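To start, the structure under review is shown below, and the notes come after it.
Note that one protein chain is taken out, while the other chains of the complex remain in position.
To keep things simple, chains are lettered A and B as they appear, and every chain counts its residues starting from 1.
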Amino acid sequence: MNAYNFAYLDEQTKRMIRRALLKGLAIPGYQVPFASREMPMPYGWGTGGVQVSAAVLTPEDTFKVIDQGADDTTNAVSIRTFFQRTAGVATTTVTHDATVIQTRHRIPEEALGEGQILVYQVPIPEPLRFLEPRESETRKMHSLEEYGLMHVKLYEDISRHGHIATSYAYPVKVEGRYVMDPSPIPKFDNPKLGDMAAIQLFGAGREQRIYALPPYTQVVSLDFEDHPFEATKADHPCGMCGAQDSYLDELIIDDAGGRMFVCSDTDYCEARQAAGHKGKDAA
Amino acid sequence: MTPLLSVQGMTKRYGAHIGCADVSFDLYPGEVMGIVGESGSGKSTLLNCMAGHLRPDAGQVVFDTRTDGPRDTVTMSEPERRMLGRTDWAFVHQHARDGLRMGVSAGGNVGERLMAVGERHYGDIRDKATDWLGRVEIDAARIDDRPTTFSGGMQQRLQIARNLVTGPRLVFMDEPTGGLDVSVQARLLDLLRGLVRDMGLSAIIVTHDLAVVRLLADRLMVMKNGRVVEAGLTDQVLDDPQHAYSQLLVSSVLQV
Partner (left out) sequence: MYVAVKGGERAIENAHAWLAEERRGNTDIAELGIAQIREQLSLAVNRVMAEGSLYDPDLAALAIKQARGDLIEAIFLIRAYRTTLPRFGASEPVDTGAMACDRRISATFKDLPGGQVLGPTFDYTHRLLDFKLAADGDVPEAPARAAETGDVPHVTGFLNREGLIEEARHDDTPPRDLTREPLEMPADRPLRLQALTRADEGFTLGLAYSTQRGYGRNHAFVGELRIGAVPVEMDIPELGFAIEIGEVTLTECETVNQFTGSKTEPPQFTRGYGLVFGQTERKAISMALVDRALRWEELGEDNVGAPAQDAEFVLYHADNIQATGFLEHIKLPHYVDFQSELELVRKLRREAGVDQVQEAAE
């Protein structure tokens, strides 16, 4: 892969992306348009995250990729291999060893620290998109802070279902200003967004948008006073490591309706098992 | 007394065509102004310029704001004007579907303005929506139904509730009874008259229907070709029109 520049993208493109990242960090939650490049992987498969990672990686970094919380899902493997080949950086599955973590749909269970960067892959960056399909309209709504419609959606949920029926990609308000889509993480992860020590960068390749949360940013999940936001998860401990506090995948283990629940964060689960924690389904 | 709204030299052209020209008047708190004229007389253009939907070529629309006193809303920043549009101002469209979200329940429609100005208590929002549905004579049991399932008259009443829920001080109405059956019109007019009186609302009503202004308006402006040809107290203008065009307008109604 010597034909390609370090981390695939040329330096001009990286500069352009870094400028967008800096602007995003300066205006937390604001969607910065950027000239997304065509990457050698399909749009919708993490091209935004890959471009952001390419722009922030240095040869000294240690890189981790998770998809659905796991290091070994196929697309995570594919992206990790891509940067091994094009940047030759060290990779890891251990959350606290990584300096840059690219993620799809999860925030690691282990609290991230200063000096770490979390890069999110974002499919649809616009939290208002499914209320208003027009980009020209939604940009105006953001600039004028017209977010009444967002609450109308939550109101309608409660009046119909008795609850806010958004379980992932749950919208948040950043520093009391911009309403932001946190990418399709489960709402269980929302509380981790706020006041995080690590830098959080969001890249949407197909939609050509970058946004960011600098460390220790105030992030509030939208709700009503009498229907407060709730970070929910399956009401079980992990079958493998016994963790009570982690987000769980549900697995169907036989055709008689048997189910078990396992941490979606594979590193968290393995580390706990290595430390001697045992769930009821562990061998 | 400071006028609530003071319109000065309002002018809007469409190329060589005059939308409205040099219209000036004052509206005092609690007053209802009717603007009548045939279609094409410029009354809707004037209304849209005043309400900030159209940008006038010349003129001022000075509104007595709660916080800063009289301000020209034409030169105000768009966020400020939009904020006014969801707090102190209301706009009732001729066609209810232009003023409602048809895919959102009646309660959500009424609640939107409350949420837009920061109300965050679901129960309170719902109570206010229920109260307002009652005030516009819509059965509270319909609160979770969408306006698409409502009759034309109900949709128009819902639009009024949606507009008045934040207690605006000035309501713009564009042919509020247009397109409704006569019996439905009468009920709506009755309702509007009650609301205007009870809430002490100021309003500007554009209509071609003299019965509407007779019932609701304190004062009247008659427009023709974009200009005001006669203005005065409603009864005075309707009972003793001075301008030839007003006379024609009044007599054509009487003949009906």
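Methods note: a contact is a pair of C-beta atoms (placed from the backbone, for glycine too) under 8 Å apart; a residue touches a chain by one contact, two chains touch by 3 or more.
Being a predicted model, the structure only gives us computed values, none of them experimental.
Undergrad: Touching the absent chain in the whole complex: find that residue among A:A7, A:V89 or A:M260.
TA: Per the contact definition at the top, the residue touching the missing chain is A:M260.
Undergrad: Residues on subunit A that touch the omitted chain in the whole complex?
TA: On the side of subunit A, residues 3-5, 8, 10, 33-40, 42-45, 47, 67-69, 72-78, 81, 104-106, 123, 134-136, 161-163, 165, 167-169, 184-188, 206, 208-209, 232-234, 239-240, 247-251, 253, 257, 260, 262, 264, 266, 281, 283 touch the unshown chain.
The rule is short, and it goes like this: only the chains that are shown with their structure count from here on.
Undergrad: Could you put a whole-Å number on the gap between the CA centroids of subunit A and subunit B?
TA: Whole-Å distance between the two chain centres: 47.
Undergrad: Sort out for me which residues of subunit B touch subunit A in the complex.
TA: Of all residues in subunit B, those touching subunit A are 78-79, 82, 86, 101, 104-105, 107-108, 111-113, 115-117, 120-123, 125-126, 143-144.
Undergrad: Taking the touch rule as given, give the residues of subunit A at its contact with subunit B in the complex, in rising order.
TA: 144-149, 151-152, 155-156, 158-160, 223-227
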